[in-house]
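Removed from the display is one protein chain of the complex; every other protein chain stays in position.
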Amino acid sequence: MALLLRGGRVIDPAVGLDEVCDVLIRDGVIVEVGTGLTMPKGEEVDCTGRIVLPGLVDVHTHLREPGREDEETVASGTRAAARGGFTAVCPMANTEPVADEGAAIRYLVEKAETEGAVRVYPIGAITVKQEGRALAEIGDMVEEGAVAFSDDGRPVADSGMMRLAMDYTKRFDVPIVSHCEDGGLVGKGVVNEGVISTRLGLPGWPAAGEETAVARDIRIAELTGCRLHVAHVSTAGSVRLVGEAKARGVNVTCEVTPHHLFLTEDDITDAYDANFKMNPPLRTAEDAAALFAGLRDGVIDCIATDHAPHAPHEKALEFELAPFGTTGLETALALVTTNLVATGKASWGDVATWMAHGPRAALGLPEMRIEAGQIADLTIVDPDESWEVGAEGFVSKSRNCAFLGHKLTGRASDVLIGGYFALRSGKVVV
Amino acid sequence: MLSSKHILSMDDLNSDDIARILETAESFAEVNERRIKKLPTLRGLTIVNLFLEPSTRTRMSFEIAAKRLSADGVNFTASSSATVKGESLRDTAATLSAMNCDLVIVRHKYAGAPRMLTEMMDCPIVNGGDGLHQHPTQALLDLYTMKRALGHLEGLKVGIVGDISHSRVAGSLIPALRKVGATPIVIAPPTLLPSRPDVLGAEVAWDLDEVLPELDVAYMLRIQMERADGMPFPSLREYARLYGMNAARMARMKPEAIVMHPGPMNRGVEISADVADSERSFVLAQVESGVAVRMAVMYLLLGGGDSGVAA
Partner (left out) sequence: MTKHTKAVVMDATAVERALTRVAHEVLESNKGAEGLAFVGIVTRGAVLAQRLAERIREIEGAEVPVGTLDISFYRDDLATRFNPEVRRTDLPFDLSGRCVVLVDDVLFTGRTIRAAMDALMDYGRPSCIRLAVLVDRGHRELPIRADFVGKNVPTSSRERVKVHLAETDGEEAVVIYGDEEGDE
């Protein structure tokens, strides 16, 4: 089957491409990129006025299956991903039970094959049950398809265990994704320690609690030679530490979430809205500015959502009791287009770097470039579509979105995976 | 009438509101001293004490206040843990709402709970203490006590001594003092101070003995040894030596200066027994004024609108 994407603005900095042209796809592979292309037979898609990007990937998602299918499933989560313009997601291992063995990875891979709307590259747990006491069967999980390892949700508290894990994992040439949190410094913290924690009388989560852990993990990565990817950096100090480590030649990458880029602790008012409760917490405006600078300067490699769906009755609890997290798959791209591209702070090429190439490179996923011979994983964006978050509901099963009610400009209209539509004209293809 | 429908924190009260509450409380104090300590003013209204964190004194104070205004004061105590054991706060609120309560006073282990109730219920909500956040009626009765004892509030220097970072009493008292033109000073070791005391608006001192001679009021907070996250100072003995109010310290204060404590007191720790029982200690006056001030708060919140009192 042939598919011709006609007249879109095709952008891929990896191949120096930014022009209005056509993309011809056959049997799931890009055959040609150029102007005035023709095909004898097949389907033509008019992409006038739209942006064609290499397929976006979210390297930090929580699909909640198995265990919390009321909050999200592989099916609903991947559909939400497609709606948000993603061609692939990396689900974290903190399910119930934890994905700490090969069989659990295989379960996910098989589920994704039958019910997934986008590609799924599972992340396995570092330690058994993510308890930080015993190493999980890393090798077995790699065999079954795990692309990285993380105890995300929690840190690996014991430095000795992190060293062991990194020493062991390095031979598989996959990264350890670290949730950096020093439990002793953080305690019961639920909001950034500082102005807001004082004013609202909530336990504080100091920036130093992340930075000491980032410094520790960088040093252990350096010691062992293991690849390290720092999850959801949220402070200026963390950005500085990663930047210095990269300058020294340490093999470290990191990601930032849209909520840390575009929200701050000042968004948490005395309404005590638990949709603003995240881990790590929303930080100061200075931190947010440093995060953007880090992205721009390449210290931060990619944007990842940390999509964390939660049941409404749990998010409706008292602030200190509510679970951490916001959903993010359906809003990430639009937040970037609205806050960065539309304001001139970033280009579409940056979007491709931060949401397509950067994530793939950081986690060692298959590369994808818009040129002949590449698999047709593409994201097509309508840069002008205006929409309000939550106005028509969510594709995700959960509604706990920190950006509820925000008016955004720009939205994925189509997603192609291996040449097949996962999202077509704004509707998820089932 | 007050400027806000609810009293969740001192942010809901401006200086006019505070003046009105204190003035009204004086009339109620007078009623509390006669034989028939009852007024028909809030007859027939239902006032609920939703105390999800244990408290005897504060709850009793509110209960007596409601009954002296002829309202039906009702106590609802429950586990404050919203786990499988107990009903969730939202369901509790829905239940109370369905029973048409006219005023709810809530004390809760977690900050923000009173605010949640305002979204679920139509009646006014009074915060009786939420987590580490605020305890506005305590601050009001403290102001009332100070005014009665010292004759005025403006210009007073009030030292608040103790675990400021874990004190909702301080969280309300500091802004309250500023609104009436007094100067709050928090006095504690750095480990007991919040991350940003400047946000609350108080001056900070680590050394009690240095500021003692300037104070008009020494307000001692209870030191809790039972803190889950460990003692933030070496021992009670050390704390009492450096920060405890004892006779020697009291003698070094201005002669008219007074000592206060929100209770319950740890005699021998933050306040010595002889100071607690001395004439310069206004702890019992605080308790007494608590009922009058809470009556004033109830009266001012419930007057007007369809309170249902027969015309």
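First chain written, first letter: the chains are A and B, and each begins at residue 1.
The criterion applied here is as follows: contacts are C-beta pairs under 8 Å (C-beta built on N, C-alpha and C of every residue); 3 or more make two chains touch, one makes a residue touch a chain.
These figures come from a predicted structure and were not determined experimentally.
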item: Chains still shown that are in contact with the chain withheld from the display; value: B
item: Selected residue (touches chain absent from view) among B:155, B:264 or B:303; value: B:303
item: Full-complex contact with the absent chain, from B:11, B:26, B:72 or B:214; value: B:26
item: For subunit B, the residues touching the chain missing from this view; value: 1, 20, 23-24, 26-27, 30-31, 34, 36, 38-41, 69, 299-300, 303-311
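Following the convention adopted for this analysis, only the chains that are shown with their structure count from here on.
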item: Gap in Å, rounded to a whole number, between the CA centres of subunit B and subunit A; value: 46
item: Residue ranges of subunit B touching subunit A (in the complex, touch as defined); value: 8-9, 11, 82, 88-90, 108, 110-113, 115-116, 130-134, 168, 171, 194-197, 199-200, 229
item: Partner subunit B, residues of subunit A touching it in the complex; value: 187-188, 193-195, 197-204, 206, 270-272, 313, 316-321
